[in-house]
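Only a single protein chain was left out; the remaining protein chains are all shown in position.
Per-chain numbering from 1; labels A and B assigned in written order.
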Amino acid sequence: MSDIEQIPVTMTVNGKKVQRFVEPRTLLIHFLREDLNLTGPHIGCETSHCGACTVEMNGMSVKSCTLFAVQANDAELTTIEGMANADGTLSALQEGFRQMHGLQCGFCTPGMITRAHTLLQENPNPTEDEIRMGISGNLCRCTGYQNIVKAIQYAAAKLNGTDFQEAAE
Amino acid sequence: MIPGEFTYHRPSSVAEAVAILANHGDEARPLSGGHSLIPMMKLRMAAPEHLVDLGGIPTLKGISEDGDTISIGAMTTQHDLIDSGLLSAKLPIIAETSRLIADPQIRYVGTLGGNVANGDPGNDMPALMQCLDASYVLTGPDGERQVAARAFYEAAYFTALAPEEILTSVRIPVPAAGHGYAYEKLKRKVGDYATAAAAIVLTMNGGTVGTCSVALTNVADTPLFASEAGQILTGSTLDAETVKRAVAAAEAITQPASDGRGPAEYRTKMAGIMVERALARAAERARS
Partner (left out) sequence: MNDMTPTREQREAALEGMGCKRKRVEDIRFTQGKGNYVDDLKLPGMLFGDFVRSPYAHAKVTRIDASEALKLPGVIAVLTAEDLKGVNLAWMPTLAGDVQMVLADGKVLYQNQEVAFVVAENRYIADDAIQLVEVEYEELPVLVDPFKSMDADAPVLRPDLDGKTEGAHGPRKHHNHIFTWEVGDKDETSRAFAEADVTIKEMISYHRTHPSPLETCQCVASMDKVNGELTVWGTFQAPHVIRTVASLLSTIPEHKIHVIAPDIGGGFGNKVGAYPGYICSIVASIVTGVPIKWVEDRMENLSTTSFARDYHMTAQIAAKNDGTVTGLKVHVLADHGGFDACADPSKWPAGFFNIVTGSYDFPAAHLEVDGVYTNKAPGGVAYRCSFRVTEAAYCIERAMDILAQKLSMDPADLRIKNFVKPEQFPYQSALGWEYDSGDYHTAMHKAMDTIGYRELRAEQKAKQEAFRRGETREIMGIGVSFFTEIVGAGPSKNCDILGVAMFDSAEIRVHPTGSVISRMGTKSQGQGHETTWAQIIATEIGIPAADIMVEEGNTDTAPYGLGTYGSRSTPVAGAAIALAARKIRNKAQMIAAHMLEVSEYDLDWDIDGFQVKGNPQARKSMKEIAWAAYHAPPPGMEPGLEAVSYYDPPNMTYPFGAYFCVMDIDVDTGVAKTRRFYALDDCGTRINPMIIEGQVHGGLTEAFAIAMGQEIRYDEIGNVMGASFMDFFIPTAVETPHWETDHTVTPSPHHPIGAKGVGESPNVGGVPAFSNAVNDAFQFLGSTHIQMPHDAWRIWQAAKDLGAHG
């Protein structure tokens, strides 16, 4: 292999501390998928447009195809694999996506849910427009977004302890 | 789409970073958010042998006020710019522009320093900085110098920045209280660079324009400071005739490329329309 030195990285991923040596050019998405076997985050475009690779890093949603693993050194990361409730049941968002039919092929779903998670942390009561803007870095080819918006509204309501009212068509 | 190999450096001070850059000359590149540089590296259109990650230098982050000037650290992200209370009070056009850049994920990592140092005519911040008459603080082995945003851009990806220099902060004179402002950007979709965009900052005295500056994004191989358009508008009452002349003056300095966003003729016209619309919004917002 090359004479470029491998670099140690340490990070906390879904609550677990991991330590590995990586080639500096290793993209975070490949590190997660191939070194850590976290295949939930997907690769849809590789040009930072689709958001399928979205993970949460230090409380921010980031596109892991456009970060080097070394840039995530010492970071706290959460991927879709870390989204379920502690008891293993589906989180409000995961349940919302299922209840509202917010997914079809499921390829965008891990990125969508991870992004929506951070969005709801920052804005627990988003309007429809705020949701649409909030997920505008995530492309979905299957659903046309309408039911994704509903899924996020469903989750917001559940987390706020209110009833979700589906807007009349 | 895999970047070539490089050696990774993560200095913890500006001096250290500058020393690494000076050591490797053209072979080294600073890395900020990486959301312009990494895509280029994946296409192997950029292949630096040394990457100097500025993420470990705490002094490069933050927004502060110093008399009539606001200073923004190079590593301040677009997300931070939107979040800042100081900016929303003194320079609300920065948040307005930031919201029109890319998408939420990219705004969490993309930095002001990277955006203005990049030299890509598609970036939105350079024209805004020209409009605001900002200066860039460049730090090199021989110390610090300041270059006005209006004098910084030479051609696409060519700027006044020397290879061994780092852009450490951006200094912006605070516009008068009650100024009017608007950033108008026409784009095909969220995440797209501008078909054409215009930044306007103005002040009004009664019905008359006191000061006015105009700058344009992505309609030439550099951002454009439309000084003539600004001069035409200054002192006017924004009557239709004057606005028309100013728009024509702005259009006259454009030299856009034809691409998927449209042919050059269209993009020139859109630059004019963006100026017109930004002007209307800015005037409405201005408090006399």
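Methods note: a contact is a pair of C-beta atoms (placed from the backbone, for glycine too) under 8 Å apart; a residue touches a chain by one contact, two chains touch by 3 or more.
Fair warning: this is a prediction, and the values are worked out from it, not measured in the lab.
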Contacting the left-out chain in the complete assembly, out of B:123, B:195, B:217 or B:254: B:195
For the chain left out of this view, which of A:9, A:120 or A:149 touches it? A:149
At which residues does chain B meet the chain that is not included here? 1-2, 4-5, 44, 103, 186, 188-193, 195, 259-263, 266, 269-270, 273
Considering the entire assembly, which residues of chain A contact the chain that has been omitted? 1-2, 23, 25-26, 30, 33-34, 37-47, 49-50, 52, 79-81, 83-84, 90, 94-95, 97-99, 101, 103-110, 113, 131-133, 135-149, 169
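As a working rule, only the chains that are shown with their structure count from here on.
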Chain A and chain B have mean C-alpha positions lying a whole-number Å distance apart equal to 29
Complex contacts: residues of chain B adjacent to chain A: 1-8, 10, 31, 34-35, 38-39, 41-42, 51, 53, 55, 79, 102-106, 108-109, 190-191
Touching residues of chain A toward chain B in the complex: what are they? 2, 4-5, 7, 23-25, 27, 46-49, 51, 54, 60-63, 66-68, 70-71, 73, 115, 119, 133-134, 136-137
